[in-house]
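Take this structure, written in structure tokens, and hold onto it; I'll ask about it next.
For this view, one protein chain was removed and the others were kept in their places.
Chains here go by letter, A, B, C, D and E, matching the order in which they are written, and residues are numbered from 1 within each.
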């Protein structure tokens, strides 16, 4: 595999001859006509194009978000900002594309699987029926293949290829700490961690663009997770667990958003569901704030973000830090 | 079948020798000991017992809500209120009881079935796959047997044997009117009406007492309905409908409470789901208000209820009416 | 009357020489100056103009929303969208304009009146005093004249000439179904339907533009309806109904929004007010969702709307449909 | 007029032979039967009776809240609390009762009228049409007679005979200060003060008990105030003010609760309505907190109230004070 | 001091040669490049510049919000709006600037101090320890110097140099009226008035631009006020007041926003804290509405604002007035 073009480190007059993903297509108008600006990216980041004027319009005709294009051009600069001056742009066929090179990604999934499968091995001898339910999913290669690619959200926390797997392991790590302190059943909590978001495989698509599927819109990932469990259980003969156990697992899945107004049709009623809820929240919310703090565009020259950021409930975070005398 | 004792028409000195259902058991204390008051009912209504003193405590030992007892006694009066002075009370075996005689009931289900099955016959020729999904449930005698007994809530609207069936037909009747006005697909709306509450069969129990099951608590009737659909669809080969059609039905079920904070994990996004939501609300909310207006105890001598009634969001309804000159 | 120009069916190079209503005037700026875009419409729909440059500015000087103009021009195309290239534009005098040709309209009011007056005829013999109150308004030709033109909202549901009358009949149709199911007094419910929005005649204006009047802003249509009733009752001698009956009607009007936070100063306390509230909601909310689904611009090529739509509480509706095998 | 019995200063073994108002009748039960406790009051305060046992039941038969009774008895003591041991109790005829002696009262209304009429005299020369509208009410002796008796609420702030008049003057006093600071039209603000609660005359009754009338329930005092204005204006020929002026006054009345969820169908949109709203709030809310701080029963021996008090939004007030060294 | 240029009265072709404050710098783009528009102001108002094209870009390079510049130019007109055509622009050194000339200002602070210090003189003899606490701040010249400049908000009510002092005196004026009516301790209320916003000195900056400081963001002015009190008390030996008195003052400060969701960590629990809260609200909210009514740009030609104004909770105010016949 050829080395990936490192977009953030491009400097004016650098030349580009690489496949890039079209992240956004914006049409703008001025008195004399209209022009188009593309946002092009790969796994390393993104860059905006220079305006494509009407005279070159044929070059971008039909190009849409999610397309992969072979781009030839040169980095220019306008008013202090880099822009990619495109001299040639060619749509690549869908088949030959490796989105892992072209979309934000959490990287190699192996270490996450190692952690996650390790938890399953712990559970196995202690709670065979619980392990059997998890195996319905996590022993299925097709499931694993999709699970290690799916993002954890389309535009919020862990919105990257593999983000769902990374988020799952983070939730598990936090949930173990909470479960220990709260005296909850660690195995059952971890099973909840592994099952709570499985419906995202049906709720999102990540083939060039992160979006909700129609089922994601109409049903929501919370219930899609419960339905996925129902389907796998219905297909297993004999049933791997009892009816009460099934209800406990359904509850873990359905209650993980914590409150009705956040999309859980029932609030947590067991200690394990409560632990899962807070661990999930802790992973998601702190990841969102960390993302917001990394978005240097939002800060300008100050320490306080200059605009409200919807991903963190319209707060304006503060990025000031101190060494607390460590260097003295 | 013997004639049912008409509890509301009992007068002081009337004698009772009938099977009654124990609706409530209240223990009260005074300085010299404790006494027990039973609330006893059948399909016609309910009556409170006179205090059962400690000296007679053996008579009520072990008697609990939901039990059916053979009662011998006489109606007395205390401070203007009737009370049943019990001279003998005997627990009846569970097997031989007809709860339809002992619990509030909507009466004969046949007219409701006639209406409902008529709707299915309309749908059949027009939308064969939709009719096929409905048939998975409504052609199943066991399902029908349970559906015509299940209440529509445990202590709110249509809390009676057969209440769910009656509510379903009411919602259908209203939904047809709304669908016509709104230009919605009448068949799909009616399918939503017939499916939206099927999970109540698993969420409630009605064997002497109306209560949530554990699954009802942990999962809720909204998602139980969606899971029931999933299970029947998973068991049908070939699938009676397409994946998109399944998502439309799932959505009708899940969105029928209208808002996340009311327990729907997704809000209505199709016109048919919107129609179903308002029809369901109209049936449930007006039934609750009608019930509140019939509760003469709440009014005393006035036209405005003397206390807030939780079933209607703590309102105090007004029962004043006028003939608007009709007699003149 | 000359045939109305069908705006939606205009194609490039078609010529226009017709009176049109100015629905919107937008000024935009670019480096070399500013330009103006008009949105022009009639009862069939609307079309945007091509930019009117500064050189032609005199042509649009003084033109404002609500004006009627005689337009000569030709349909052009820009970037795939039609635009009307105006060669001449002349303000028409206010007097000779028929807004029914120029604004969105529900069409002929006669069928709605037939339905509505039929209800009044039902009420008459059964409840003479109730019919007498309704007659204070509905036997008044001036009231009828205004009522059959007034829109039901300025930018939401039934925002069209005659929209209020259409909405009234829809609410009545739904309310009859709910009243029957709920055991409410059908006549009183219908009276509420006919009175609940009469204040909109004073709250809105529809002379070229749909807007709130100052009274609409300062008082609101809910209370304006109650005040209109008060005024007509004060002018009737002898009073057509009793004081209690008047309070029941006032309550129907005031409670029809259902909750304080939605603008009703009192919540529904009678069964008839509850029925009216849900019928009104069902008509308004489903109409809004149906409108949103018809707005093809919001969907692009997908089945889910690409933006949140404020008229339906920021939901993104789904327009996917199925034939459910009807063609097989 | 005979001297009023000072209830708060009664001491054990004092004898009572006075007319008192029945404020409450509570029936309590014990094993051997039931007993009744009356709360009896006059304008100075209230006292509870000793239990009236079944043997004396005839004495209290038919006695209800709001009755006036001639009581003969003696003050006893039970567990440290005073109680009135009744030896004779006789219902007094309705006609001969002076409720001003028997209900909580703000006392002589004259000083309040002086202040209020003074404001009207200020307005008169400056704004003749505004004064004319106020005169429709405040020059009417019947209106004044009722206004100086009506309470400002049934169980909240200023719940006393004359409370409405006192509250009106308080609001006016505060509103003048706010209007001056805010640059609002002082005359119009005062007119709003004088009109905003006139509907309470129809919303409350105070003939022995403070309660909502049916109209108070069904319509609410906010809209009753607007309707009262409408009626008086409809009866005045020629109209004392213009249509716009009428809308400004309607708005002052309707917006005075400030927000929809507090019962105002429109929020304040003029500076005068905003001033009125805050002045009304300041009078009502601080009066409620002052009442709560005076309720010594709520505090026990501590400085913080031992229970949440609903009249002040479930807060537990603090009654600690300091002399800040004034005595040093 | 030279006469201040009166910006609102400038007319086309007037010449400008004055120091002005840069209130805003907006970069806009068009096809051929970008241009910059400056908003320039002084204490009399503000004016926008004509576009500064790329060719003159050097002139505005490095110019930022809060800078003071010496401007030479001439007033032009574009599309009916005035714009300042800048021929020369020079950054002035920070030292020699008098912001009182360049920022919105309440004007001479002396009358406000007179009122405020008068209140302190009243308190002194009556409550020496209370006066001593106030003196910790108000006898400190540095504190006074900053207090008379600080705005009361950065973009809401009293956002002007000296706005905090003016607001303080307004709150005091209103609070005295409420305290009198409510029977609250007037001295303690006034002390609360003088202390409740002292943290704004640390929460805001006003050196050319009104903004939150980092401490203002991280701590908030409510708690900064309490911390300022803590620090001054910690530095006073012997303590000027008792521990209970300190808690009463802390409470006055912390509770002045009235509710948790408005940023008060505790709700008002004393009568004085309640009075302060309503007085503060009355001053702030009516000032915001008065400001909104003065913003003629928001109204166009109508009486109702054409857009929702966030400073007054998204209301659209009404500016219609009447003389109520005063001229007749």
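The definition used in the following text is that contacts are C-beta pairs under 8 Å (C-beta built on N, C-alpha and C of every residue); 3 or more make two chains touch, one makes a residue touch a chain.
Being a predicted model, the structure only gives us computed values, none of them experimental.
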Field: Displayed partners of the chain not shown (whole complex)
entry: A, B, D, E
Query: Per the definition of touch given earlier, which of A:48, A:148 or A:170 contacts the omitted chain?
result: A:170
Per the touch definition above, residue among A:71, A:84, A:136 or A:184 touching the missing chain: A:184
Query: If you put the missing chain back, which residues of chain E would it touch?
result: 214-215, 217-220, 222-223, 226-227, 230-231, 234-235, 243-244, 247-248, 250-251, 254, 260-266, 269-270
- request: Kindly note down the residues of chain A that lie in touch with the hidden chain.
  value: 126-130, 170, 173-174, 176-178, 180-185, 187-188, 241-242, 244-245, 248, 251, 267-271, 274-275, 278-279, 281-283, 285-287, 289-290, 293, 304, 313, 315-326, 328
Sites on chain B contacted by the missing partner chain, in the whole complex: 27, 30-31, 34, 212, 214, 217-218
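Just so we're on the same page, only the chains that are shown with their structure count from here on.
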Query: Touching chain A and chain E alike: which chains?
result: C
- prompt: Going by the contact rule set out at the top, which chains touch both chain C and chain D?
  reply: B, E
- request: If we define chain centres by averaging CA atoms, which chain lands farthest from chain D? Would you check?
  value: A
Task: Kindly point out which of D-E, C-E or C-D repeats the A-E interface, defined as over half of the contact pairs being the same residue numbers.
output: C-E
- request: Mind checking the rotation angle between the two copies, chain D and chain E? C-alpha superposition, nearest 5 degrees is fine.
  value: 180
Message: Using only Cα atoms to place each chain's centre, name the chain farthest from chain E.
response: B
Query: What is the distance, in whole Å, between the centres of chain B and chain D, each centre taken as the mean of its C-alpha atoms?
result: 44
- prompt: What are the residue numbers in chain A that touch two or more other chains?
  reply: 30-31, 214, 217-218
Task: Name the shape of the chain contact graph, picking from line, ring, star, complete and other.
output: other
Pairs of chains found to touch, sorted by chain label: A-B, A-C, A-E, B-C, B-D, C-D, C-E, D-E
